[in-house]
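What you see is the complex with one protein chain gone and the rest in place.
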Amino acid sequence: MEYSPADQPGGLKGALEAVLMVVEKPVTEGELALALGIPPGQVAEMLVELQREYDGYTGGGPQSVDARQPRGFEVRSLAGGWRIYSRNWFAPVVAAFVLEGQTSRLSQAALETLAVIAYRQPVSRARVSAIRGVNVDSVVRTLTQRGLVAEVETDPETGAILYGTTPSFLERLGLGSVAELPRLAPHLPGLENLGDFDDTTY
Amino acid sequence: MEYSPADQPGGLKGALEAVLMVVEKPVTEGELALALGIPPGQVAEMLVELQREYDGYTGGGPQSVDARQPRGFEVRSLAGGWRIYSRNWFAPVVAAFVLEGQTSRLSQAALETLAVIAYRQPVSRARVSAIRGVNVDSVVRTLTQRGLVAEVETDPETGAILYGTTPSFLERLGLGSVAELPRLAPHLPGLENLGDFDDTTY
Partner (left out) sequence: MPAPGHQSAAVLAAEPAPPEAKAVFELHLANFTGPFEVLLNLISKRELDITEVALAEVTDEFLAHIRRIQASAGEWNLDEASEFLVVAATLLDLKAARLLPSGAVEDDEDIALLEARDLLFARLLQYRAFKEIARQLAGRIDEEADRYPRRVPMEPQFAAMLPELVWQASMADFAALARKVLAPREPVPSEVSLGHLHSPRVSVRDQTELIEALLRSNSSLSFRQLTADAGHPAVVVARFLALLEMIRDAVISFEQMAPLGELRFRWVGNDGGTGGGGGGGVD
C-alpha cells in the first residue's frame, strides 16, 4: 500500500506539525500543500486550527469543558513562510538560556573553520570537516548565526549546501572582495592538489 | 512586579516548552532547571507530562472524554538530554523539507569499526586494528569527521590517542547513554570474561 500521511496517527495535521517543528527556514503554504498532497486552502485551514490549539482552545469546539492552557510555542507566519517559534511572553527565560555562555570572541575552532571557508569557498561542510579532521556542523552554525558565513549555493552533483563568506566578514577584515585575501599558494607547495584527497575521505 | 515564568499563560510547563524550542542539542534536566529556576525533579516531572500530552493523552486525567490525537512531534531523552523530534511516521513528508539531507550511509567497515570503538572505549586505533584485523586509520578519520567518534584521552603509558563515541553517536542511535548499547555477551558465547584476548594474540 502506498504511504499517505493522512493514514498515520495524528493525520494530516500531525504531518503539518511535524514539518513546522523541524524546518530550518519558514515554509510557504504552497510548499506544505505540495508535500502533503492537498490543496493550499486546506493547509491554510489546518494552520489556523493549529494556531487555535496552541493558543489553548481545543480542536473539538469553542465550548469545550476543560479549558486548555496555551502551549509554550506558537505557529507564526513571517515573511510569507510558516514556522514554530517560542512564545514571546517567555522571552526573558529563553533569552537567558540562549545567551548563557555566549562570548564576544570566536573560538579557535570557529576561526580555523572560518579560514577554511574563506579560502575554499564555495565549500561544503563535509569538505571543511575533511580538511579540519573534525565535525564542523555546530561551528558552521555559529559562524552562520554570527553572519560571517552564509549558504551561497547547492552543489549541483551532490546536492550539498556550499558555504561562503559574507560582506560583513569582508568588512571586518577591511577587504573589498574575496580576491583581496592574501595568497597562500607560494608558501604551500602542492596546495592546489589538496582538493583531490579530502573529498574522497568523506 | 518581578517577572516570573510561572505567572505567564501556560505557566512553567509553557516556559519549559519555550526553551525546548530553541535548543540545538539534547539539553539536560539540570540546565532546564537552571533556566526555569526550579528543582531538576520538577523539570523531570513536567517533561514526562509533556511526553504524555504529545503522545495524545490529556493533561487533565486518564479518563478524558475527548480522545486526543498524538502530536506530529515528540520530546525524547537521548544522549543524556531532552530534545524535540518529528514523529518517525511522518519521515517521508519531513524529509522533503530538511535541507541537510540525512548524511550518507556508513560503509560496512565504518560500522564495524564504530562498533568496536563503542564497546571498547576508550580505545587506541592500534587495538581496534588488532580486533578488526585491518588498518583502521582512514575509517577512524571518517568517523571523526562525521562527529561519531572523537579523541577522548591519551594513554598514559604508550601515549597513544584513545577514541570514544560522542553524544552525537548516541543521538544517531537513539540511545540515552553508552550503557544502553545492546549487550555484546550473547554474541560471545562463553567468552564474556575474555575481554582482553585481542591484545595477547597480536
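Note that the chains are named A and B in the order they appear, and that numbering of residues resets to 1 at the start of each chain.
The rule is simple: a residue touches a chain if its C-beta (ideal position, glycine included) is under 8 Å from a C-beta of that chain, and two chains touch if they have at least 3 such contacts.
This structure is a prediction, so every number in the text was calculated from the model and none was measured.
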Extract the touching residues of subunit A with respect to the undisplayed chain. 18, 21-24, 83, 85-86, 91, 94-95, 98-99, 102-106, 111-112, 115-116, 118-120, 131-133, 141, 144-146, 172-175, 181-182, 184, 187-188, 190-191, 194
On subunit B, what residues meet the omitted chain? 20-24, 73-74, 76, 83-89, 91, 94-95, 98, 102, 106-109, 111-112, 114-116, 118-119, 124-126, 129, 131-135, 137, 158-161, 171-175, 182, 184, 187-189, 191, 194, 197-198, 200-201
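Just so we're on the same page, only the chains that are shown with their structure count from here on.
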Centroid of subunit A to centroid of subunit B, CA atoms only: how many Å? 21
The answer for subunit A against subunit B in the complex is residues 3, 5, 8-11, 13-19, 21-25, 27, 31, 35-36, 56, 58, 60, 64-66, 69-73, 84-87, 89-90, 92-94, 96-98, 100, 126, 129-130, 133-135, 137-138, 141, 159-161, 201-202
